[in-house]
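As you look at this complex, bear in mind that one protein chain is not there, while each of the others sits in place.
Labels run A and B following the written order; every chain starts at residue 1.
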Amino acid sequence: MSAVPVLAVDNLSVEFRTRSGIVKALEQVSFNIGKGEMVAIVGESGSGKSVTAYTVMGILDAAGRVDSGSAVFGGLDLLQARESALREIRGREMSMIFQNPRVALNPIRRVGDQIADVLLQHGGITRREAPKRAIEMLARVRIPDPERRARAYPFELSGGMCQRIMIAIALACSPRLLIADEPTTGLDVTTQAAIMDLIAELGAEQGMATLLITHDLGMAAEYCDHIVVMHAGHVVEMAPTAALFANPRHPYTARLIAATPRPTARLADLVSIPGNLPDLRATVIPACRYSVRCERRKPRCEQPLPLVLGDEKGSMVACWNPL
Amino acid sequence: MKATWKHIRYVLGENPVTLFAFALFGFILLCAIFGPWLAPYDPLTTNAAQSLKPPSARHWFGTDALGRDIFSRVLVATRLDLGIAFASVILTFAIGALAGIAAGFFGGWVDRLVGRLADTIMAFPLFVLAMGIVAALGNSVGNIVLATAIINTPLYARVARAEANIRRNAGFVEAARLSGNSEVRILLLQILPNILPILMVQCSLTMGYAILNAAGLSFIGLGIAPPTPEWGILVAEGAALMISGEWWVALFPGLALMTAVFCFNLLGDGLRDIVDPRRRT
Partner (left out) sequence: MSDVFDKPLLDAQSLHKHFPVGKAPGPFARAPNTWFGRADRPVPKLHAVDDVTFTLAKGETLGLVGESGCGKSTLVRLLTRLLDLTDGSIRLDGAEIGHLPARGFGSSSYRPRIQMVFQDAGDSLNPRFTAFAAIADPIRRLKPLPREQLWARVEALATMCGLPLELLGRFPHQLSGGQKARVGIARAIAVEPDLLILDEPTAALDVSVQVVILQLLNDLKTRLGMSYLFVSHDLNVVRLLCDRVMVMYLGKIVESGPAEEVFRNPSHPYTRALLSAIPHFMPGQAAPRLRIAGEPRSPIDPSPKVCRFYGRCPQARVACEQSMPLLQGVGQEHSADHSVACHFPITANAAREVA
């Protein structure tokens, strides 16, 4: 990773207050994203990957509370910053694209106007230039016939098209960090590939850092430089993509890779992950939250988690008995 | 079942307003059931010596022009008012729910027929329509119930229609078709149980309207015939006396009416919290 990361999340812990007690959704989550890097947080449902993204963006649900930690972006701790400061940053320096673009877009405004709104708010351009720049943005996200599409409403466009509009809005002000929360879930494979290509290319062009939240290990493998594997609110492993796939060190990572259908695998080759997530509402949660499912568990695993640094630069595994 | 009780307890604990609404509902229900025994005076006995006395320890709500105890009259009227409202809401439920879910589920001509009928009813000022129905059919409790039910049905049917329509192509409906269920069976056994809670909420809200409507009809002289204690009549009797300073004659029955309507509206909101699965997390 580069010397000064664009985003440095350190020791982040988040709790949720629910009816059935406090859920320790994130515990001691740390990772960095460097300039121009694309980092994926992968994990199954309940792993805390989306909570991480929402916390960084400052759009955590009201029931959630940041217990400790920091998320430093451009010298500013996002978790301590005032809402007004965050509003300045969001949309201009840091933006986010969501899983369901149709919900995130305003249904009764023309998409061109929605892009222009963002430009006017943050881009420092005049009202006259805005529509022209909006059309340029549409062209940049490879929307054919941008002049005509700028006048369309979201419902007139396909899902893939809406996601491109979202990307256009997110990238309108050339942010330094893009957070993409499952940006292609629900889209077709060919559209998914096109959208991911687009994010990767535009990221490379602008030197933008990208945090990709996904459950799709294959997609992370294909597009990301670094992968952060989460399980039950812990970062269990973190490594450069090639190293992670060639040599997974955490038992959960190995299991996750083994469970994912690959072009070369047969059905019998795939193995599932036994057991379930531990109950995060319990007063006593095992130090290693994977230990209840782990076949490599040892008595030592009851001690607080070690953060073993790997041989590779920027790699880490949180396990007493790594592979 | 246990989980449901737990959920109800949670909602009530979280929301004191709902708890209050339930308590109030319980109180009104008790008044309706035991009113005639609890009333300190006979609501019909006149006493010229005691006419138009302001509220006092002997007559909590004062007395009317004929010296009848207003407290007793308001208390005894609860049963009649609530009874009319209940009966009409049950009727509304039976007609509105069935017509509405059939329209929403089957679509096509059923939907058009129900829709047009509802539009036709809605085209009248509803209270005037109720007046017309009672005027045409005659002053009787049965006809008041019928009129109140008819004017409430369109709104009710619309709610039922919308809810059924959302579910007509739900996965579980398709699955039921694959399992060999007939369309009517699907409507009654798969769809209806799912929208029943929502319809119950609507019932509670409709109760408020029904009470107001029944009282309104009596107020203008088209409902229950006078000496019978009924909130609408009591307000009507007191209305003329407001100007001459005998405010209590109209105020207390009015308050009772207002409390009941208020209670059912609050209750509806609370019930919505209880049955809405989205609030279960």
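Note that contacts are C-beta pairs under 8 Å (C-beta built on N, C-alpha and C of every residue); 3 or more make two chains touch, one makes a residue touch a chain.
What you see is a predicted model, and the numbers here were worked out from it, not measured in a lab.
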Out of A:Ser30, A:Ser70 or A:Thr260, the sole contact with the unshown chain comes from A:Thr260
Where B:Ala176, B:Leu217, B:Val249 or B:Ile274 are the choices, the one touching the absent chain is B:Ala176
Touching the hidden chain, out of A:Arg87, A:Arg102, A:Arg142 or A:Arg281, is A:Arg142
Missing-chain contact, candidates A:Asp10, A:Asp67, A:Glu136 or A:Glu222, resolves to A:Glu222
Subunit B positions in touch with the non-displayed chain are 3, 170-172, 174-183, 190, 193-194, 277, 280
Where subunit A meets the left-out chain, the residues are 44-45, 142, 144, 158-159, 161, 188-194, 197, 215-219, 221-222, 241-242, 244-245, 255-256, 259-268, 270-273, 276
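Everything below uses one rule, namely that only the chains that are shown with their structure count from here on.
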Whole-Å distance, C-alpha centre of subunit A to that of subunit B, is 51
